[in-house]
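What you see is the complex with one protein chain gone and the rest in place.
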Amino acid sequence: MDDLYQVSDLRLSLADMTAKPLFGTAPRLEILKGLSFTIPKGEVVGIVGGSGSGKSTLGRAMVRLLEPSGGSIRFAGTDITHLDETALRPLRRRFQMIFQDPMSSLNPRHTVNRLIGAPLALHGFDGIAARVDRALDHVGLPRSFKARFPHELSGGQRQRVGIARAIAMEPEFILADEIVSGLDVSSQAQVLNLLEQLVRDLGLTLAFISHDLSVIRRLCARTIVLHHGEIVENRPTADLFAAPAAAYTRDLLEAIPLPDPGQVWD
Amino acid sequence: MSFLSVENLSLRIRGDGARLLRSVTLAVRPGEVMGLVGESGAGKSMIGKAILGILPRAVELSGGRIVLEGQDLGTLPAAERRRVIGAKAALIPQDPLTALNPSRRIGPQITDRLVDILGWDRARAEARAADLLAEVQIPQPARVMRSYPHELSGGMRQRVLIASAFAAEPKLIVADEPTTALDVTVQKQILRLIRQMQERHGTALLFVTHDLGVVSKVCQNLTVLYAGAVVERATVGAFFAGPAHPYSRALLAATPKYTDPTGSLTPVPEAVVAAVRAEVVAMDEAEDG
Amino acid sequence: MLRAVVLRLVTTAITLIGVAVIVFVVIRVVPGNPIALMLPPGATEEDVARLTALYGLDKSLPAQFLIWVQGVVQGDFGTSITARQPVLDLVLGRLPATLELSVMALVIACLLGGVAALTGTRRRDTKVEGAIDVANGMALSVPDFLWGLILILAFGVLIPVFHISGRVTPSLDLPFATNFYLFESLLRLRFDLWADIVSHMFLPALALAIPLAAIIGQLLKQSLKETMHLDYVTLSRTKGYGENHVILREALPNAVLPTLTLVGVQFTFLIGGTVIIERLFSYEGLGNMAIDAVINRDLPLIQGIVILFAVIFTAVNLIVDLTYAALNPRLRHGG
Partner (left out) sequence: MAVEGIDGRGRVRRRAGMRLWLSGLWLALVALVALLAPWIAPKDPLMQDLFLGRMPPFWTPGAEPGFWLGTDSLGRDVLSRIIHGARVAMTVALVAGTITALIGATLGLMAGFLRGWVDLVISRMIDIWMAFPPVLFSILLIAVLGPGLTSIIIAIVVIDWTRFARVVRAEAMAQGAMDYVASARVAGRGRIGTMLVEIGPNVLPTIAVLLTLEMGIAVIVEAILSFVNLSISTDDPTWGGMIAEGRASVHQAWWVLVFPLVTLFLTVLAFSQLGEGLKDRFDPVLR
């Protein structure tokens, strides 16, 4: 069993609250329209797409924050498509998620120590204090930050706490959902380098969701391109950049403004 | 001959006196496209806001002046200043989703400036609006003018805002991160549109952005800011061939470039940040005497 | 859409039935026999039994409820024990007084609250806004009952400019065909009567209005200030418009909507407040009658009044929802 994730014909529809009539129920909107792919152990895969492509929904389905309405997701051989919360709990440690907005994903009333340590306690880890220290070391934050609250950190530091919380659980898989899109280029580069190094050092399997192909290129061995809830391309990143097969991928690539006045837009 | 000149502009936060802009000097020629670049907190959008007279209440002008076509805006009475700005300058805002009033139809949101401030008659203003909508490639302009903002997509709304900015044939347009909220494919179309319109109308453009890639596509000249101070001024050609200031160099190195697969990104080194910060502090000390 | 309307009607019906059941059960455990109160001293056991049977009080609770519901469906809410008149007539006779009071209070609240919100927004981040916030805070934390007492002292006793009891000066000759005195006096162009009625209603209406005015002032100001930060407001400034235009034309129409739904709920609280305010000002409305009904253990009358209040509350909520839909361009144009 080499594939950590096996996703086949994944479908998901959500209630469309924007079209909800004043009284009554909202119509359902199909977000994911039958996706199939696998993620081998140890691979870093990029998931890219525009707004409304369904990339974040796919991520949330993979870590089972959302329940798919069709198809299946297997994680390490276990079918997790419709598992209930109790059955999922022992598995939860093994797939972790880093969120886009660290301000809303870190409980404003908990200290950094508690944010990283409480999930560990929940899963019966021993030596929690030492593990929290080590996680902070890993992400390059001073140990003295343990006493701080999220609002006392900068954006880049908060995102590091999010990463520390995920890796402290010693997971097999991490899902990173647009984790650098809110950051300035300088902290963006720092966080990306950190993630790259952690993947190498800890042997993680990583899915990296982004709207930005340039970021994907640096980090990911393989790239899945989503468009309107369907996979339009799923290939090694180098191939994809050298010769994009799908028209949408080509458009996407050409539209990226390079920091180079030599690039000409027709 | 520059028709917009910002001279030694300094801004502070009212009350605690924290500096937002430190003696910024800037000159824009008619028809020029000038990029204002910097990371968050660099004060780049504050310059545009100061020019357009829409600074937040908590910010005060602590020095310098803004001259638009020979008129020092600071010397004009408030109502007159608003009228001058309304007639000569315009804004393309960042977020097309919040920049159109959801309870008013599109048409009046384009024509209101022409009718109320410039005194055009309504029929002429509406004809002008329809022409502009056609110019920004909106199909069925007459129908769009009767719709409400929520009936249009994000890209369409940004086109409406561009049309609206050009309505009064302003001499200067400030574009404040106009494509940050859009997908890259839409961004490309919008950037090209802004550039086309600017060339056709001969308008000067002050383009505020954090994205060096966008600057290289749109601007002729650029000004790099750090902590409210100008770090570097250059033509786009010279800058991307090799920035003069170490901070600009570091910023360029930290910008991802997908055509360059092996080169890993270099975060802005701490030493560079410390050096540029020291420069800024030195400026402050010189100013405080 | 049809399904949605049906759903809404069903939930409304559940609410009303729930209210009816609760009142029915609660008042039937009232200690003290209402029949005994009605009869002159020295009435025989037989008299009591006869009257008990007449009002159906000898049957089981579910049976009584069924009889009552059957009656209600036919428009018969029973007969008041104390007044010996049909409950429906009594209640409908008093309803106009309470409605006029509530609507007058609502109008005052909207005026006061609107002015406070607009002034606070126009002068935001200044001492004026601070003063408005303090006034709002005080108005909000003290309920209508206390405002009523304070108004009685201030404008009824200290500077006696308004009447503090009743609905109209009793010696006046009333030519009215309905009980909507305020409305009808205007229609008949009897401004003398109208002034007298307003002078009676003003203080109780103001007492009811003060807390609601504070809520409107606070919510609308907050909503306006949030709207003032949005890009379309900024854009309007760059076009050359001044502060007043920006607040009134750009911000206000959008700020009113979120305030509206909350004001709907608060208006039902205001109507609920008429019960004690009418008592305080001896104003002859539904609420005053309700308190008498409780004190006299007039079961059919209590039931009728409570149900009527519940109907009014649900109707107000429905009207608010419909107004919201009518004002919101997103819903109006099926976006």
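By letter and in written order, the chains are A, B and C; residue numbering begins at 1 in each of them.
In this section, contacts are C-beta pairs under 8 Å (C-beta built on N, C-alpha and C of every residue); 3 or more make two chains touch, one makes a residue touch a chain.
All of these numbers come straight from a predicted model, not from anything done at the bench.
Checked against the full complex, the one of C:A97, C:A209 or C:I302 touching the unshown chain is C:I302. From the options C:L140, C:L257 or C:L318, the residue with contact to the chain not on display is C:L140. In the full complex, subunit A makes contact with the omitted chain through residues 60, 63, 65, 85-86, 88-90, 92-93, 95-97, 99-101, 104-110, 118-119, 122-123, 149, 151, 162, 165, 169. Counting over the whole complex, subunit C has residues 11, 14-16, 18-19, 22-23, 26-27, 29-31, 125, 137-138, 140-143, 145-146, 149-150, 152-153, 156-157, 229, 265, 268-269, 271-276, 279-280, 287, 290-291, 294-295, 297, 302, 305-306, 309-310, 313-314 touching the chain that is not drawn.
Rule of thumb we're sticking to: only the chains that are shown with their structure count from here on.
In this structure, the chain pairs A-B and B-C differ in their number of contacting C-beta pairs, and the larger number is found at A-B. Taking the mean of C-alpha positions as each chain's centre, the chain lying farthest from the centre of subunit B is C.
Separating the CA-averaged centres of subunit B and subunit C is a span of 52 Å.
With centres taken as mean Cα positions, subunit B sits 33 Å from subunit A.
Per the touch definition, subunit B reaches subunit C in the complex via residues 52-54, 57-58, 79, 82-83, 85-87, 89-91, 93-95, 98-104, 109, 112-113, 116-117, 148, 150-151, 161, 164.
Contact residues on subunit A toward subunit B in their complex (touch as defined above): 50-51, 184-190, 192-193, 196, 211-215, 217-218, 238, 241, 251-261, 263, 265. Subunit C contributes residues 124-125, 230-232, 234-242, 250, 253-254, 329-330, 333, 335 to its touches with subunit B in the complex.
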